[in-house]
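All protein chains of the complex are present and in place, except for one that has been dropped.
The first chain written gets the first letter, and so on, giving A, B and C; residue counts start at 1 in each chain.
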Amino acid sequence: MTPTPLDALAALVPDGALLAMPPDNSLAPAAFARALVRRRARGLRLVGVPVAGYATDLLIGAGCVASLQTSAVTLGEAGTAPRFAAAVAAGSIELIDATCPAIHTMLQAAEKGVPFMPLRGVIGSDILAHRADWKVIDNPFADGGDPILLLPALAPDIAAFHAVCADAHGNIYVGRRRELATIAHASRRVLVTVERMVEGNLLEDERLAPGVINGVYVEAVALAARGAWPIGLLDEYAMDAAHIAEYARLARTAEGFSTYLAQYVTAPLASAAE
Amino acid sequence: MTPTPLDALAALVPDGALLAMPPDNSLAPAAFARALVRRRARGLRLVGVPVAGYATDLLIGAGCVASLQTSAVTLGEAGTAPRFAAAVAAGSIELIDATCPAIHTMLQAAEKGVPFMPLRGVIGSDILAHRADWKVIDNPFADGGDPILLLPALAPDIAAFHAVCADAHGNIYVGRRRELATIAHASRRVLVTVERMVEGNLLEDERLAPGVINGVYVEAVALAARGAWPIGLLDEYAMDAAHIAEYARLARTAEGFSTYLAQYVTAPLASAAE
Amino acid sequence: MSIHPHERLIGAIARLILDPLAPPARHIAVGAASPIPAAASWLVRKLGHDVRLSLLHRPTGNPFTEGTRELFDLAGQGRIDLFFLGGGQIDGQANLNLIGTGEWPGRAARFPGSFGSAFMYFMTPRTILFREEHSPRVLVPRVDIVSAPGLSAPGVFRRGTAQALVTGKCIFSFNATAGRFRLASRHPGETQDSIRAATGFAYDGADAPVTADPTEEELALLRGPVCDEMLATYPQFCRQVWHRSDEKAA
Partner (left out) sequence: MSIHPHERLIGAIARLILDPLAPPARHIAVGAASPIPAAASWLVRKLGHDVRLSLLHRPTGNPFTEGTRELFDLAGQGRIDLFFLGGGQIDGQANLNLIGTGEWPGRAARFPGSFGSAFMYFMTPRTILFREEHSPRVLVPRVDIVSAPGLSAPGVFRRGTAQALVTGKCIFSFNATAGRFRLASRHPGETQDSIRAATGFAYDGADAPVTADPTEEELALLRGPVCDEMLATYPQFCRQVWHRSDEKAA
């Protein structure tokens, strides 16, 4: 698999796509999100697996997002995700609340090719009251009186994440973040940015294979050095907390967010660096 | 976690236990099975995840087994598992037929803590006709007329397998055989034999962590050098095909099987070597 | 060095963890951005109790290989005995609101979201609720939105609920049968009136003893080995409470 340029990777995402991304502690595709802003993606239906952070807030602020299904949106120590909060207050995006294991479970159902999967808990939560697509049935394996939640399979159109490396076969090294495999398995198309390409076949290396996602699931790969920045990437580099704090501060206002975009996302220099 | 002697590990398995083991291509606990034969385990209810091989045939031949739930029993290139075939012909064990993904699914339900999980396929198979504990319901997410199989959670009393190494925290390296993690997660108790103990904490090593099962699931570990033999272990050593062929030949008769036991399982020398 | 209020909260939570009347806490999980519950759990460990800690969001050396899914699966299996939850609003029936105030989905003020609360609250035998802000804005008669209910109807699968609610002013214990909190202790400087005035929900027990300070042994453990364990994950917290920074992490 020959790497695609980053902006070409972003161009593979059609407007309106159901796009799943991992959170800021698990290989979030930050450079890819910036490329989506540059390509003026519109109407994206994001899925935060199971929560969302910087990349999602950026896409919401840039007007790329129609809806968001997730269990939470947070910038971690930097606090509230400001463009998300503004969009909820303005009612400018459709927000579909879930709870973390429900997101995992809906993806696992798609991974398994079944139309639904059960989950304990959740009954009595207002989240359930606002999910017409979730159903409670009486557990057929009990003697009655045991309500249990059934969640429909969720198969994103596209999953995107940033990983350590890829090989020519499209195999992707994600290390201990094995939950990325489920996201990849459940999604129809998988687009990945990586720090670097490697020689050989990652799946033939018995030491690396356990942390590898099979290229069978992967449509395209783009090189993006420090492509998780300002988020960290495993033991490759740490989160740039100062930058996230700066983002959180600037994004508090629409004007500040524009300044941020101009400086870090759409400026010719910022773009060329990616 | 201080390693337990192998025969003491086998003593942790009570008679009648529901005992899950992986197949011959996925870290099967052969030395452990021989230790169970030496301790004269009785009434074991085996689960082959998802199929069974040498270790299961050995335990059946030695009279340790009351029932077996699995999708197949095979010695691979060496052909039919002879003591299994003899036991089925004699009706001396209860055989509970499943199909591979059903075994995986029942364990995944236990892993997730849900009472059941759906699976496509299987409808119209006589396997289903003989499983009173499996149910077909009408898919609640379709408009009717879409029958789908629900499988009950299967939580083995004990899972046993042979892995590469363990650390003092009970973390176990299984490499690419990640399906072992599901077996461990689903089972109430996990007993593991390993080639060797290692220093440090396997989960703190970012390169090894993806192939590690967290010690939270593991009750006890025993050292058993070449503990998968005559089965192979990842890239550590290959299957001893000649020995399996010898087993298959000897085990064709009860007398031959006794000879095999005396020579390789219960002989003082064989026992001491483990 | 005087006792930092956070040290008092940490000590109080550690005592709740060790409460001999509560179900045993052999395995404690602590979510992200929870320095005080994490420190309390470490303190219990450093006091010599045989307890397993699963701390999420350590940048490396994370105990899981399947991210939070493994945490939730562990809880589903019944392998996590104690978890910590908070809430933008908490009411007198121990209902939690992590979603927002006003109309769904939080039009007046949106909180980050439910995270795993709607699951974890059901799956662990014990939950210690922790919210430092103690005000009528947070402790309300009835949450605007229930992200996780404190009590469930008969028949609904549930292993436990809140053990207690720890705030910056006091500790409430929760009586699941009555569905009510009871004042268990008030932190130094608080009175029964100051607590009553800051609490939006009705609770039992007009007054209660003062929350005990951490012992000298506990303080020494907090300032030494507990802080050592926390430095990499919570550098800012360690600086603020113990004036220590990790040279390696800096």
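In this text, a contact is a pair of C-beta atoms (placed from the backbone, for glycine too) under 8 Å apart; a residue touches a chain by one contact, two chains touch by 3 or more.
Not measured: the values here are computed from a predicted model.
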{"item": "Displayed partners of the chain not shown (whole complex)", "value": "A, B"}
{"item": "Contacting the left-out chain in the complete assembly, out of A:96, A:136, A:203 or A:220", "value": "A:203"}
{"item": "Given B:11, B:88, B:137 or B:198, the one touching the chain that is not displayed", "value": "B:88"}
{"item": "Option from B:16, B:63 or B:232 whose C-beta touches the chain left out", "value": "B:232"}
{"item": "For chain A, residues in touch with the removed chain", "value": "110-114, 181, 185-186, 201, 203-204, 206, 209-210, 212, 214, 216-217"}
{"item": "Residues from chain B at the interface with the omitted partner, ascending", "value": "25-26, 50-51, 70-74, 76-77, 80-81, 84-85, 88-89, 91, 95, 97-102, 104, 119-128, 130, 145-148, 176-179, 182, 232, 234-235, 238-239"}
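Criterion: only the chains that are shown with their structure count from here on.
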{"item": "A-C or B-C - the one linked by more C-beta pairs in contact", "value": "A-C"}
{"item": "Centroid-based (C-alpha) most distant chain relative to chain B", "value": "C"}
{"item": "Inter-centroid spacing, chain B versus chain A (mean Cα positions, whole Å)", "value": "36"}
{"item": "Rounded Å distance, chain B centre to chain C centre (Cα mean)", "value": "40"}
{"item": "Sequence positions of chain B contacting 2 or more other chains", "value": "112-114, 206, 209-210"}
{"item": "Touching two or more other chains - residue numbers and ranges from chain C", "value": "60, 62, 64-66, 70, 76, 123"}
